[in-house]
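Dropping a structure here in structure tokens format, bear with me for questions.
And now, chain A:
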Amino acid sequence: MIEMIELVIDLLLAFCVVLTAAIVYTKDLLLAIVLAGAEGVLVATVFYLLLAPDIALVQVAAGVGISTAFFIVGLRKIGRREE
Partner candidate 1 sequence: MNGWRGSIFGVLFVVLMSSILIYAFLGYPELGFVRPLGEFYLFNTYNFENQDWWSASPNAVTGLLWDYRGYDTLYETMVFYVGIAAVAMFFEGHAKLKKTGGMTVIVRATARLVFVFTLTSAFAITIFSIKTPGGGFQGGSIMAIAYIAIIVALSKGFLPEMNIDLETAHIAKIVGLALITGLTIVPVIYSLASGSVAYAMQNQPKAWAPFGYPTFLGLTSLSGGLIIPIQLGEMVHVGMGFTIMFLLLTMREKED
Partner candidate 2 sequence: MSPLLIQAPILAMLLTLLGSFLCVLFGMFMGRRAVELLSGVLTAATILLSSLALINVYLLEGPYVYYMGGWPPPVGIPYVIDRFSAPLSLAVSVIFFATMVYSVRYLEKDRDVKWYYSLRFLMQTGMYGLLFTGDMFHIFIMLELMGLSAILLVPFRKEVKASVEAGIKYGIYDILAISIYYLSTAMIFGMFGSMTIAEISAKLGGYVSPFSGGMFADPSALPVIVALIVWSFAIGAAIVPQHFWLPDAHSMAPSSISAILSGLLVQVNIAVLARILFDGFAAGSHPGGAVGLQLLVILGVASSLVGAAFMLVQSDIKRLIAYSTITNLGLITIGLGVGTSLGVSAAYLHIINHAFVKASLFMIAGVFIHATGSREIGALRGISKALPGTSLLYTLGTLAAIGFPPLSMFWSKLLLLLSVLSAGGVYPYLVLPMVVSIVFESIAQIRLLAIIYSGEKRAVNCHPSLPVILSIGIMISIIVVTGLMPNMLFEFGRLAAEDLLNVSGYADLVLKSLNYAAP
């Protein structure tokens, strides 16, 4: 018997896998960063659903907010496209 939460988590994780593949596949680094941010949000959602509020907080503050800012600051100094 599958519980509802399991189904939701499996769906979210599958979406994470797709996003990871897209990040690896795309040639546009800015798009990759945006997708990585989206994946960070998904991961934070999974953390929240799995009853880890501490980590959801860390993930939103650090894993999504500050790291994305970092990536963008870095990207502004290097080329945007991958060859």
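Assume contacts are C-beta pairs under 8 Å (C-beta built on N, C-alpha and C of every residue); 3 or more make two chains touch, one makes a residue touch a chain; residues count from 1.
Candidates were picked such that all candidates are chains of the complex that A comes from, given by their letters.
Source: prediction; values computed, not measured.
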item	value
Of the listed candidates 1 or 2, the one touching chain A in this complex	1
Of chain A, residues touching candidate 1 in the complex	6, 9, 24, 53-54, 56-58, 61-62, 65-66, 69-70, 73-74, 76-77
